[in-house]
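Structure record follows, encoded as structure tokens.
All protein chains of the complex are present and in place, except for one that has been dropped.
Going by the order they are written in, the chains are A, B and C; count residues from 1 in each one.
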């Protein structure tokens, strides 16, 4: 199951889609809108996607995980548009016979989604908004953000 | 939320119990009855608990994770009795502001539960049954299983 | 001191009982208790394997002294594993 939608996500349906009798472990990640960022109150998020490429890249993430972890049962659902505080923007579910691979592959799936899938996030505060480049570099100046990301993109593109 | 029950588990309820507006990441683990073990067909599992101590140790697991990861929102639900193939015996949900800690704490929660909580699992096959000591030592002889476990217990007890 | 010792899972099945009664002198330890149980139920575990004991719902070392009224349980290896 690979879903890109502007409707609310159904995490139970995504999780159930990967459950099989041969799997003993299911790991599900939910990404939700947090009410704060860098000390400021966040009122909502807004996600914009390059839809055709986003779906293609979500499939690529799933295929690469299948190759790297030997896990078949991986589902990804991403929401676009406005996502209010506490609501879900991303669901990733991974099931496998044993838990170690399920945890690793699910975590890595989220990392890869956030690196190569062309979906952008805008944070809305009480007094304005900003496009999120990379939270890891939150306190660096903006040009540095974009530079770091351009390099990551350049590397990613070569895959 | 800490639950020990012989009724079917509700994973969505366990997950929802840890969701808060300050959390951006929720990781949920489901342990389900796998249809095979060591090449043999499993027909069902049966879980037996020392209930008072099991609940106490589930709380200890949660407290130790709070101390080690600084994460407040951790929920554990374990089912006892007969659990058929494909059904859920364990749900662990962890929520935190960021995903790295949520993944690590959830995985570690499952590890600790399976080490110190006195709940035992019996596998039923078409032609018999056996109490599971430690799948990691599946192919060692039985006395070695128990010896390895006795040592783990001795270490755990000292915590 | 007399204790009704609870057995679970593998130990319960091996002993054919979920509760076994053990008489011990005052001042006996957890190790004394498992030694006594082994005499009546040698099939529980080979001598070289330690039998883990919980006293009042807490893991107990072999040298812990028992008190009258303690709730004592024998704890087989938990399921563990990679499930």
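Just so we're on the same page, contacts are C-beta pairs under 8 Å (C-beta built on N, C-alpha and C of every residue); 3 or more make two chains touch, one makes a residue touch a chain.
Treat the numbers as computed from the prediction; the structure is a model and nothing was measured.
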Touch criterion as defined above, residue of A:65, A:92 or A:119 at the omitted chain: A:119
Positions on chain A contacted by the hidden chain, ascending: 31, 34, 47-48, 50, 52-53, 56, 114-122, 131-136, 143, 145-147, 149-154, 156-158
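Basically, only the chains that are shown with their structure count from here on.
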Closest chain to global C-alpha mean, per-chain Cα centroids: B
Cα-centroid distance, chain A relative to chain C, in whole angstrom: 50
Distance between the centres, which are taken as Cα means, of chain B and chain A, whole angstrom: 27
Shared-contact residues (touching 2 or more other chains) in chain B: 31, 34
Multi-partner residues of chain C (at least 2 other chains): 82-83
